[in-house]
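A single protein chain has been omitted from the complex, and every remaining protein chain is retained in its original position.
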Amino acid sequence: MMRSLLIIAAVACVALLLGAVLQPRGYAVRVVCLILLAASLGQCWNIVGGLANQVSLGHAAFFGIGAYTSTMLQIKFGLSPWAGLPIGMLFAALVSVLLSIPTMRLKGPYFSLATLAFGEACRIVATAATGLTGGPQGVSVPFAGNSWLLLQFRGAGAYVPVFVGLFVVVCVAFTLLANGRLGYMLRAIRENEDAAEVTGINTLGVRLAGGAISAALTAATGTMFAQFTFFIDPDIVFSATSISIRAALIAILGGVGTLAGPIVGALVIVPLEELLSAYLSNKAAGIAPLIFGLILIGIVVWRPSGLVSLVTQRRGRT
Amino acid sequence: MAALATLAASNAWSAEPVKIGILVPLSGPTAQFGNNIRNGVELALEDMKETGGLKALGADVELVYADVPAPNAAAAATQRLISQDGVVGIIGSFVSSITLAASEVTERAGVPMMTHSFADQITSRGYKFIFQVANKASLFGEKQLTYALDIAKRAGSPVSKIAILYEDTAYGTAQAKGLRDTANRLGIQIVVDESYPLNLTDASPLVNKLRASGADLVFPVSYFNDAILIIRTMRQQNLDIPTVGGAAGYIIPDFKKGLGDLVEGVYSIAPANYDALPAIAEKYKKKYGAFMPHEALMYGAAFQHMVKAIEVAQSRDPEKIRDAIAALRKCDGFSAGLPGGCTAFDANGLTSVAFPVFVQWRGDDIVTVYPPEVAKAPAYWRGKEVK
Amino acid sequence: MIAVLQALADGLMIGGVYGVIAVGLSLVFGVLGIVNFAQAEFMMLGMYVAWFAWRYLGLDPLVGAALSFVAVFCLGALVQRLLIQRIMKAPPVAQIFLTVGLLIVLENSALLLFGPEFRTVKTAYQTRALMIGPIFVSVSYLSAFVAAVIVSGGLWLVLTRTWIGRAIRATAQNPMAATLFGVDTRWIYAVAFGLGTGLSALGGGIVLSYSSVSPTSGSQYVVLMFTVVVLGGLGSVMGALVGGVIVGMIQSLSTLVMPIQLQNLALFTIFIALLAFRPQGLLGSPSR
Partner (left out) sequence: MTPIVEVAGVTVRFGGLVALSDVSFAVRPGEIIGLIGPNGAGKTTLFSALVGLNRPDAGAIALDGQRIDGLRPHRIARLGMTKTFQNTALFPAMTLLDNVVTAAAVRLPLGAARALARDCLEKVGLGAAADTDIDDLTFPQKALGEVARSLATAPKVLLLDEVMAALTPNEMDAVVATLRELRDREGITLVIVEHHMRAIMRISERILALNFGQLIASGTPAEVSRDPQVVTAYLGQPDASHA
């Protein structure tokens, strides 16, 4: 527990330091922001995917709800995203509870595929509900200059403290859950649901709570994302590949169920994508994503339980 | 001009090439269009070198590509072009959502971006650094209908009922809205108004509705895969309703390759057509083996406009280049191929000259048939020449 | 009424095709226990093989689909031996991860090899339809459907009447026991993966006969394929075919009462609801 908090604090300090020294409107600091967002997203997923072993492939639903709730409230009612943020989180938590009615009892791949279908269903609804979301044309967050109240800034550098805040909240939530009572219960459910029930664990309630927390934090990440990119459309924020599956990939690459997993995953995936895109975009089309895919395959064949296992196993041996 | 050249040559930085970022999807679902844009821009650069345009700058222009398969990657790639590569301007990016996401970065960074994306919002956010060389999608929708109605009227077969089939993307919905609003204004009955998910696996439900509706004219707004399915299914059911495509999938060489003779006589709205620029179009065809699609032409023109503006500004300062782009009216090179014959912009950054044209398939080519002032050949309506 | 009959006819035929492209996914899950997100990419490769067979050998894609099967069978078996075999015992999340990596690699390999253009074939029957009473029956759908039925029948014969088919089924049910009966399960896994991906490739050839292919064609079908096999029961071969027809029917019938834009919303809603009541799918057995 102490060690986990130290890791979080160390990463947060490094990020803040980078935010302070890097050119505030430059590219490097934007990459730092993307890493923080990716790590937060992966950590949100890790709460259900890692602790409860429910491999959700539909987290884009919550991400999109967060992004759209705060953005639409801001556009239509001039509400600050700071106010839209908790509303989006609440809404996402509610949707996650509703979703769990049909998916609660699903196991393994069935759960994954049902959540995948749910994420896609949300994308379709967001596309079709033009009055509510602006439809497929997307919406732009109105730009009002640097403003803490409206949570928007001209350069990426100013976002670093905000995203560090998000990152710390999400990671601390994960740590508390993992080491707290709820964490014991989630792990018990993951291991043996019947046994968990007869030891007095309300498996349904614990799962709902874990799912709702994960959904709400994912929605918060979505709000931050919208405030950062200033433009969202249903294909961007409800994307199965670039949100749902990516969230899972970040956690899995690093190590499912561990605090460090999504952090390591984000530290590998984001810079890798950026480097490949920077150096290979001038070359033959498709070579950059091809190499990215090959590296993913290489890592999973080499380390099926994630990169974190490199450290933990070595420590285990000594 | 000579004085300008000496001035440029005497500058210490003149050896360093001026970098322009090309932000386009080179992989992913719209890779084909990004590829066409790359071809167009490279040809436009060649063309400028041949006609001596670059000498005045005193430095070479270097193209820096960023592959953006999806809008999520747009912001970081744009920032990278600006801060790492030091580009002075950006050309891109075909897909409206990518352009919208990228222009949020260029606006804040104060770097000009020129695009041919259609979305209405692009130049209605009050941004200073974004320039749209083509008209807005809603205008395309409007003209798609008014042009068709006029041709039909001249052909002596008036239209009272129309069908709109469109993909539920930014491009499809915006264009359909223009069509719908115009039809309502003109009192034309819309008998089918259906959006469908991009990348259909089966077009029968759409065509079944179309057949049952008794429409006189159908406006499908779709990319290639869906266009192919819709046209084939229509032909299976012997539906020969005159078809007016909504650009995109309807005016690329693959459309003919895929459908063969079925495309003969199909209309489409287009932002520009290569037959306005025969010499360059011929060069393109020789080099890349197919006719020059409109995105190659439009982005080539945007690129040349930007380079010219850099020359005029005599500066690498993006802010000054931006002002030069806004002030410049360029009517030669690729720009001459646009309807209206020039690239120039209004206070919002939207084209102040261009207008949509109507093209029709003839053999392996698409021919501009409307409006009359730019038409290269008469239109055919149900096989009959329209006077 | 006619509209309903028309929708039923369309749904049945397109559903048969969905069944064939998805049956391979079901087979792969049933035997190897792996949820293969790259399955639709093998279908895309099959579409390319069929396209080249049409372009350079003059083969109708329904015939060229046989070549798609053979080529992708070999590729699939190789991929299984070189990659999938290494993660057979890894946690399911790692397996998902690997197949997603494979998806990215296959899609972009196709982009590098074949370029971004759309390709489509031209056949004489593509624009023909039969009139059965007031119902249009698209000749290309009908031939695709017939091909789908023949392939399914063939698969059923292979699985039930041949040694290799029985070995595959035995491995699916109990790999340990299969080993005791002299089955080399590692070999069977490679064959089953090749067969599964090959069948999807074959389905790709069939789809190409009326559609088009580009490097991203797989993404068009991936969610659809999963819906089909889960509705039918993951791992159940006949279930995949039934699932395909159900998905085809839902897609075409739903458009009679709601906007076409929402046809997949209807599909996913029914999908999630059905899973809630019958998690093992319509024809699946309760345990894998």
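For clarity, chains are labelled A, B and C in written order, and residue numbers in each chain start from 1.
Keep in mind that, in the parts below, a contact is a pair of C-beta atoms (placed from the backbone, for glycine too) under 8 Å apart; a residue touches a chain by one contact, two chains touch by 3 or more.
Treat the numbers as computed from the prediction; the structure is a model and nothing was measured.
> Out of all the chains shown, which come into contact with the hidden one?
Answer for the hidden chain's contacts among shown chains: A.
> Quick one: which of A:101, A:195 or A:311 touches the chain that's been left out?
The single option touching the absent chain is A:195.
> Of the listed residues A:34, A:185, A:226 or A:252, which contacts the missing chain in the full complex?
A:185
> Pick out the residues on chain A that sit against the missing chain.
180-181, 184-185, 187-188, 190-192, 194-204
To be clear about the criterion, only the chains that are shown with their structure count from here on.
> Quick check on chain A: which residues sit in contact with 2+ other chains?
124, 127-128, 285-286, 289
> Indicate the residues of chain C shared as contacts by at least two other chains.
108, 111, 116, 215, 219, 259, 261, 264 - these are the residues of chain C that touch more than one other chain.
> Mind listing the chain A positions that touch chain C in their complex?
Residue positions touching the partner: 49, 55, 101-103, 105-110, 112-114, 116-118, 120-121, 124-125, 127-128, 240-241, 245, 248-249, 252-253, 256, 284-287, 289-290, 292-294, 296-297, 300-301, 304-305.
> Inside the complex, what are the residues of chain C that reach chain A?
29, 35, 37, 83, 86-87, 90-94, 96-98, 100-105, 107-109, 111-112, 116, 215, 219, 223, 226-227, 230, 234, 259, 261-262, 264-265, 268-269, 271-273, 275-276, 279
> Quick check on the complex: what are the chain B residues that touch chain A?
Residue positions touching the partner: 26-27, 31, 34-35, 64-67, 69-77, 79-80, 82-84, 96-97, 100-101, 104, 107-109, 119-121, 125, 168-170, 172-174, 197.
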